[in-house]
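Shown here: the complex without one of its protein chains, the others still in place.
This part shows subunit A:
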Amino acid sequence: MRPLMLQGHERSITQIKYNREGDLLFSSSKDQKPNVWYSLNGERLGTYDGHQGAVWCLDVDWESRKLITGAGDMTTKIWDVEHGTVIASIPTKSSVRTSNFSFSGNQAAYSTDKAMGQNCELFIIDVRNADSSLAEQTPTLRIPMIESKITSMLWGPLDETIITGHDNGNIAIWDIRKGQKVVDSGSDHTGGINDMQLSKDGTMFVTASKDTTAKLFDSESLMCLKTYKTERPVNSAAISPILDHVVLGGGQDAMEVTTTSTKAGKFDSRFFHLIYEEEFARLKGHFGPINSLAFHPDGKSYASGGEDGFVRVQSFDTTYFENIFE
């Protein structure tokens, strides 16, 4: 089937996410305006106007009521999904790199960059009754990151923990009740973590790293379960909710793109078997590195957002489901 091309962003895509039901697809881009699309037909539903810098991250809560975004304009914003209005805009001291709602949607976390003399910090806020006063409230928890900056972040399965992926390849779990690190992965990855995504049940997650691999970790013990190897930095990886598949996307740094022809096939989405670690399919399409990938919650399609500014939604053919590994 032909993919849906979602054209609406003017600059490269930074993150894409489906809501829980999968009817909506949210995308953030360096062009300052996050978009929301109907995932079924690729029609754009609307934009969230208000940021004044590249939007690095976004997340939607499980009820699709609130959207949280973090941007280079040194704010993190909480939006009303339906109306596209800002509920709260929280100023920070440097760019916001990651932002996520917890499982319950009662709390949210965001992290800032190590820049302009500021340390990287992780903040946790209560968003149950979020309104514009949130900007003045002190966060419920602040954890300074001394060793290495956070480049990717996830909430643990039960609102109790936060998993952080770092610039130096480290992964750590923080208990937010104690406010301290409880598990450290050590050095499974040798390059920065670009992305982390949970499996459907949240018991494991897949990482995407600059060290050209993606790995599967247990989300409680941080035990490395599997490794998927490529030759390029991996920017994003996602686990299929229905099959034992993972999809990886990446490419080299945007700086070096001009030295590679699209023919060389380095901007493909690459499908690996979750257990056997074997690559079984590649999908061409983007003409720049893929920055973010997401499976539809029903597992029958997936979306990719690229440095080229396009979001592509690809439904799987029936052969994809028939191709059962022995």
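The definition used in the following text is that a contact is a pair of C-beta atoms (placed from the backbone, for glycine too) under 8 Å apart; a residue touches a chain by one contact, two chains touch by 3 or more; residues count from 1.
Assume contacts and distances are computed from a predicted model.
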Undisplayed chain, where the name is taken from the UniProt record, one of "UDP-N-acetylglucosamine transferase subunit ALG13", "Beta-adaptin-like protein", "Vacuolar protein sorting-associated protein 26A" or "Eukaryotic translation initiation factor 3 subunit B": "Eukaryotic translation initiation factor 3 subunit B"
Touching the absent chain when the full complex is considered, from A:E136, A:D201 or A:E322: A:D201
Candidate in contact with the missing chain, chosen from A:D131, A:D184 or A:D298: A:D298
Sole residue of A:G84, A:P139, A:P157 or A:G191 that reaches the chain not shown, by the stated touch rule: A:P157
Subunit A residues touching the omitted chain (full complex): 20-23, 62, 103-106, 157-159, 201-204, 218, 225, 231, 252, 256, 259-261, 263-264, 266, 275-276, 297-298, 325-326
